[in-house]
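Down below is the structure, laid out as structure tokens.
In this view, the complex is presented without one of its protein chains, the others remaining in place.
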Amino acid sequence: MLKDIAFIFGTTFMYATPLLYGALGGVFSENSGVVNIGIEGMMTIGAFSGAASTFILLELYGNALWVPWAGFLIAGLAGCFLALLHAIACITFRADQVVSGIAINFLGPGLAMFLGGRIFGGSGTTPTIPLEAKLIRPFDTILKGKPLLGMMLNQYISVYIVFSLVGISWYILYKTKFGIRLRAVGEHPKAADTLGINVYQMRYIAVLISGFLSGLGGASLSMAIIANFRPTLVSGQGFIALAAMIFGKWKPQGAMWACLLFGVTTALQIYLGSPAVGLKISTHLLSMIPYIITLIVLMGFVGKSSGPAANGIPYEKGKR
Amino acid sequence: MDYLKSHIDLNELVIDMRKITKKFGDFVANDCIDLKVYKGEVHALLGENGAGKSTLMNILYGLYTPTNGEIYIKGKKVDIKNPNVAIHHGIGMVHQHFMLIKPFTVAENIILGIEPITSFYQLNMKKAIEDVEEISKKYGLYVDPRAKIEDISVSMQQRVEILKALYRGAEILILDEPTAVLTPQEIKELIQIMRNLTKQGKSILLITHKLKEIKEAADFCTIIRRGKKIDMVEVSKIDENQLAAMMVGREVNFKVHKEEKRPGKVILQIKELTVEDNRGISTVKDLNLTVQAGEVLGIAGVDGNGQTELIEAITGLRKAKSGQILIKDYDITNKTPREVFESGISNIPEDRQKHGLVLDFTVYENMILENFRKKPFSKKFKLQKENIINFSKKLIEEFDIRPKDENNLARSLSGGNQQKVIIAREVTNDPELLIAVQPTRGLDVGAIEFVHKSLVDQRNKNKAVLLVSFELDEIMSVSDRIAVIYEGKIVGIVDAKKTTENELGLMMAGGGYK
Partner (left out) sequence: MKQKIINETFLFTILAIVMGLLVGAVVIFISGYNPIEAYGLMIKGIFSKPKYIARTIIRATPLILTGLSVAFAFRTGLFNIGAEGQFIIGALTAALLGYFIQLPMILHVPIVFLGSVFIASLWGAMAGYMKAKFGVHEVIATIMLNWIALYTSNYIISLEKVKMPGSESSYDIQETARMSIDWFKGIVGASTKVNFGMVIAVLASILIYYILFKTTLGYELRAVGYNKDAAEYGGIHIKRNIIVSMSIAGALAGAAGAVHVMGVSYRASTLAAMEGYGFNGIAVSLIGNNSPFGVVLSSFLFGGITYGGANMQLLGIPTEVINIVIGSIVFFVAAYRIFQWITIFFNHEKPQKEDR
């Protein structure tokens, strides 16, 4: 029994993690007033770049301690690259933010699989990273020999990073000069402009942060949960992250709870499907659980929140 | 009333704008305009909607770059590239539509852009609140720094705007149409605030199209019309009629001509109506009101006293919590907008672009917004384009909508012509009751006259008209009876011919007889 709970607990955090990176990315972008449905594409390119660059760095430099960290960072930067395109379209050229996001969702997987095919051959799957070059589990030695605690807490560093990022994001958004300006730009860009705040600059920064976090989210899949990139790896998690952000009312802590909800339903699904439990239910039906529960929760959660007032509206200086 | 005049110093010119020209494409918004403001002065900038006042002020505040011309501040030539430069030169601006961030607190709004911080880039909200308290004490502008903007009144929000400018060390304050949303009493307070500020050496640029305010508050007045400067005058040496003639370019008769008429039978009857807003607060409480055939009933009151919810409840857009709404004894309480419309109510909504028109539809498509399902505009499920076009052509001619082309998108029309499309559509329904909410907002004098005439025509045809406006002048000149709304209740009904602005103002502020 205890073991089952520990299993569900640990699995919840594992599956919530990639979503939470993406959702936090969305929180930054959308609080500055730029809708980002391109999270999916940014996560995909991040997942690929993380796994691929780790593998290449391993070949070049051997199994150094810094290699997975470099891969993780490169994943974030790859997300940034797509985010930069999104920012140029949406902020400088006042594009329809949804359309630009769709373009990002084609470019992300397209680039990932094209580069994958070009570098490693085949259908865009990267070679598997050896276990020791994955992201580290910081408490591996401490938790050795403690199976229950281990099952719960012996997570990859990416899990601990993202949950501390929730607090950090909250601090940045609500307690710092940068954060108050970022939210001001998302609520009423013209007001911010009249006070000498550079709306375009704030939005660029926010969208780039969003891309960086989404890229890390992809890497948390390809460098921790599994150990390579494959075309079906992200498949829709960017959209779920987007839903979690909306469900979490555009706030870091809200997004966290929404991702945990999704994580726990996924964990339950895996738990119920495990042979140990012995339930005779089709895995196909079990796989639906997270989505159905999310929909039910959303329907029960009346009193829709509408997010930052200027979200999705391009800002044009000198227009009244 | 005896006001202290400002503390003007004619030896020191704080603003000197020379030959300012601003073009938008082929359109010349400002054509070689000069503007001079002295230290310690209240200087009025008078002009109709669309005359180019806001453009000129946006240039001074660095939001637009002038096509031509020079600006001197305190004798020094300056290049105001953006608001930061304006702020640096001591210019502060209070925009007509407040530039406040609603979910933020008063203090957060005031410090935004020059936030005090502690180590670690953390906002120092304690210092921010102290600063705000100190500055609000210094200028006698009391506000609660911890309150959220969305929770405070409009006049409080205006104070926040003024404090925002003062916090940045503004020496010159631009106030853009500051009285549009205030009660007469609040206007007096504002004028007093302006006096206090000039006493402390500040200069004020007051943008307005209200002549009375200029007479009461300003020292000098620059008049612009169609982008050109007409004159600069000393306010004490000129009367309101002269100002009006300079503003419009012809003699204006502000009185609306109405034939004598005795109101007929009751058309609209509202009994004990209670309506809640989106937050679940009852903003209309046990309200009673009747409107008769052949009268214009004006509802006077400050924005936010339940007008919006009242009208939404009548038109079926919002559910009434309790009470009854009858039109000619037919109960329309909580009917759908369509049923309400079919019962004989037409509506000229407050926000014409949001509620009155589909901007991306053509003019002819907009003309049938309520009637597209009826003959001759459609047959079964098929639209009859030819009939729609002919109908639209007729209305365009009749209501003089320009340009005279039904294929234009509504978006491309001027504000006045957009309003004409709505009025044409609604009046042609020949409704028993015509509701108009703020029907002249943002229109120029010609269009205002047209709107007022349309409302009175409807009354003269023995129909009922319900007018909601925040402009007392409009209410007083168009209405037969005036009902004052305060905190969701009608606190008094008076005869428009017998009442005074003072009496109405008192009631609007809640000091009326119950």
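A and B label the chains in the order they appear, each numbered from 1.
In the analysis below, contacts are C-beta pairs under 8 Å (C-beta built on N, C-alpha and C of every residue); 3 or more make two chains touch, one makes a residue touch a chain.
Everything quoted here is computed from the prediction, not taken from an experiment.
Considering the whole complex, the residue from B:347, B:438, B:458 or B:479 that touches the absent chain is B:347.
From the options A:103, A:136 or A:226, the residue with contact to the chain not on display is A:103. Only one residue from B:369, B:389 or B:493 touches the chain missing from this view: B:369. Within the complete assembly, B:383 is the residue of B:13, B:32, B:114 or B:383 that touches the hidden chain. For the chain left out of this panel, the touching residue among A:135, A:240 or A:270 is A:240.
Within the entire complex, the positions of chain A that touch the omitted partner chain are 37, 85, 88-90, 93-96, 98-100, 102-114, 116-118, 124, 231-232, 235-236, 239-240, 242-243, 246-247, 282, 284-285, 287-288, 291-292, 294-295, 298-300, 302, 304, 318-320. Chain B meets the missing chain through residues 24-25, 27, 29, 55, 315, 317, 336-338, 340-341, 347, 349, 354-362, 365, 368-370, 372-373, 378, 381-383, 407-409, 412.
Simple rule for what comes next: only the chains that are shown with their structure count from here on.
The geometric centre of chain A is 45 Å away from that of chain B, both derived from CA atoms. Listed in rising order, the residues of chain A touching chain B in the complex are 175-178, 180-181, 183-184, 187-188, 190-197, 309, 317-318, 320.
Of all the residues in chain B, the ones that touch chain A in their complex are 54, 58, 61, 63-64, 82-84, 87, 93, 95, 99-104, 108, 112-115, 117, 121-123, 164.
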